[in-house]
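Step one of this worksheet: look at the structure below.
A single protein chain has been omitted from the complex, and every remaining protein chain is retained in its original position.
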Amino acid sequence: MCRWIAYLGQPTHMEDYLYDGERALCGQAMKSHEAKLGVHGDGGGLGWYDRKPFPGLYRNAGPAWGDPNLRELTAQLQGHLFFAHVRASTGAPSIFVNCHPFRCDNWLFMHNGQIGGFDEVRRGLEHGLDDAAYRLRQGSTDSELIFALLRTNGLQHDPVRAIEVTLNKILTQMRQAGVKSAFRATFALADGDNIWAVRWSSDAHAPSLYQRQNCDHLLLASEPIDEHADNWREVPANALVHARRSADGAVNISQSFLFEKVA
Amino acid sequence: MCRWIAYLGQPTHMEDYLYDGERALCGQAMKSHEAKLGVHGDGGGLGWYDRKPFPGLYRNAGPAWGDPNLRELTAQLQGHLFFAHVRASTGAPSIFVNCHPFRCDNWLFMHNGQIGGFDEVRRGLEHGLDDAAYRLRQGSTDSELIFALLRTNGLQHDPVRAIEVTLNKILTQMRQAGVKSAFRATFALADGDNIWAVRWSSDAHAPSLYQRQNCDHLLLASEPIDEHADNWREVPANALVHARRSADGAVNISQSFLFEKVA
Amino acid sequence: MCRWIAYLGQPTHMEDYLYDGERALCGQAMKSHEAKLGVHGDGGGLGWYDRKPFPGLYRNAGPAWGDPNLRELTAQLQGHLFFAHVRASTGAPSIFVNCHPFRCDNWLFMHNGQIGGFDEVRRGLEHGLDDAAYRLRQGSTDSELIFALLRTNGLQHDPVRAIEVTLNKILTQMRQAGVKSAFRATFALADGDNIWAVRWSSDAHAPSLYQRQNCDHLLLASEPIDEHADNWREVPANALVHARRSADGAVNISQSFLFEKVA
Partner (left out) sequence: MCRWIAYLGQPTHMEDYLYDGERALCGQAMKSHEAKLGVHGDGGGLGWYDRKPFPGLYRNAGPAWGDPNLRELTAQLQGHLFFAHVRASTGAPSIFVNCHPFRCDNWLFMHNGQIGGFDEVRRGLEHGLDDAAYRLRQGSTDSELIFALLRTNGLQHDPVRAIEVTLNKILTQMRQAGVKSAFRATFALADGDNIWAVRWSSDAHAPSLYQRQNCDHLLLASEPIDEHADNWREVPANALVHARRSADGAVNISQSFLFEKVA
């Protein structure tokens, strides 16, 4: 289980979002208020879009709270879209390739959740990857595999459809393998101009997701990064939030529910 | 602030002491029950006496709970005397030279506590080191400096006197610098056959220390590593526990109070 | 490309083999005399059999020459059989799971070489793994995949046959994928009592392997670790060296050629 934040809006320095107070992301890493695992010390990462079309990526396997380079970068870097993530391992080793965000071309992905019975379904899911997605994996997490499945299922062309197809394929594989435990996935995707964020679970316990919106930006977060509860709106379970930055810098936000077209 | 354990007795594998359950040392690293800081993710270390007269040392700056090498070593290594330590930084960077135990010749040292106003007194204390002790420091912690002062003050010849002299010199330096905050020091020293463990503070809040004694060994720990409260005796504040392993392997334990000869 | 040594014989400390002089393994890491890549700074590892039936494992992604823990361990540990390895990456990231030796149950494996066109044949080779071997991989090297194939092909029951079957399967996969570059594999396997070492290539350039034998031990090495050329015998290409330690501690050595029964 993990904690993450995603920002879209006016170009900003990132430091405050990670370090300003005990509720900021690196404070959550040491003591989370809403996570199943209280401590997220198994890695931190940052992905950001600044002057180049493809995003920058920084990942380190140590605790984010004590990483001097992460602190430096968030003080210097600016971005109009950035992801930050702190990791609590559910088994895969603490190495940078298992840290989020993951990147492919101009896309970023980060995740909080777990594929139930991952050992039982991993091979079948990897069998379903196309060759390009098969090769892009560097680590051993279920999170990176979800991203690879999203790529296989047409992320670049129709992200929402890719999300629905991927969730369905994972569920099917779990059912075939007789897995009883849940599949939980609260994740974010970005392509440089858009963020798609999903709060979803196969059971009633979708990992938390909140949003804070103001005049010049949208912030999505596993849990609030400040103590002003009024600023925050909980994203409902099974919802997909789509935020788009238009040419004039305005952020447009829409919310839908996964699989609602099906229903 | 830190958590540590010290063992003297029949040669044993170390694994269970660090990994058997949520109360074992690496469980405490993620969630301590008695520490001011709940999380100790800023490094772990092991010192042990086995087949050689000088102890082995393993230190790593990452969280002990996710360190595969530490787990391996505790499964393979045996020792009749070993120290294990998990660190929560109070400011000094997360690098291996700031991890405990510290070693010099055949001696090991590890510590839980803090010199109040360390920035104010550090230079004066370092000025008081003899040249050999001045050179042995590799990191920037108050803990390593306490060990260097112990060396300067005659550790090899009279450990109890060196402890008392060192505590006094630090207190004097703090007083001269006008430091109001406390000096707390719960630490352990070993030379291969003996452990000296101290629970001490300049105020009423000496960091906790417990001992568990049975037929073939003594275990000292910042907090109990199992849930059987009856097994554990709290070491009183300002006490010094001395444990000695005799040639036949028996462990003899005595307790005194610091500065009692003075008083 | 990598450098490695393998020892079988009287229990010994390992330090001299890694640190005694510029030709010792950690000297080779900084400057090799026979390797295609002169520098092997992308990780080091140690596997050893001592008091337990399964081997201990230490792996670290930094340069072996500057790793204080590796130095400590080789000074303290003893083993009657140990492997040590320094890595020069040919692409896979510098993370501990990509460092050798690899372990499964009571077996160790380490490797110097490369599967030509690995990106082209990896998926096909992974498809051929049995489920247990598929799951044991933690990293992304061709070396770890060779070990997983050896497991799949019956390593525990008939190591020599498993080696021949595995080499053949990899060659077949390369042929089917149209790979023109060579498959080179100079590797060692151990089970606690035996070492099997192979020097092999699909072309005329099998990575080097040497052996030094004396009254109480056998040492195999990518290149000599001392300057006494007379001590060393080059293992011929396509040869397999089998060393067995009997109950009385004597080391029996035999050499054969791969696929000779076939021919």
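Lettered A, B and C in written order, each chain numbered from 1.
Heads up, the rule we're going with is that a residue touches a chain if its C-beta (ideal position, glycine included) is under 8 Å from a C-beta of that chain, and two chains touch if they have at least 3 such contacts.
Just so we're clear, the structure is a prediction, and the values are computed from it rather than from any experiment.
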Just to confirm, in the complete assembly, which displayed chains does the hidden chain contact? A, B, C
Among the options B:37, B:97 or B:160, which residue touches the chain absent from this view? B:97
Identified contact with the non-displayed chain, of A:78, A:156 or A:256: A:78
Pick out which of A:58, A:83 or A:183 touches the chain that's been left out of the picture. A:58
Tell me which residue among C:14, C:35, C:61 or C:99 touches the hidden chain in the full complex. C:61
Among A:96, A:118, A:147 or A:200, choose the residue that contacts the chain missing from this document, as touch is defined above. A:96
For subunit B, enumerate the residues touching the unshown chain of the complex. 93, 95-97, 119, 122-123, 131, 134-135, 137-138, 140
List the residues of subunit C that touch the chain left out of this view. 30-31, 38-39, 41-42, 61-63, 65-66, 68, 89, 93-94
In subunit A, positions touching the absent partner: 48, 50-52, 56-60, 68-69, 72-73, 75-78, 96
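The rule we apply is simple: only the chains that are shown with their structure count from here on.
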Averaged over CA atoms, how far is the centre of subunit B from the centre of subunit C? Could you give it in whole Å? 40
Multi-chain contacts only, two chains or more: what residues does subunit C have there? 96
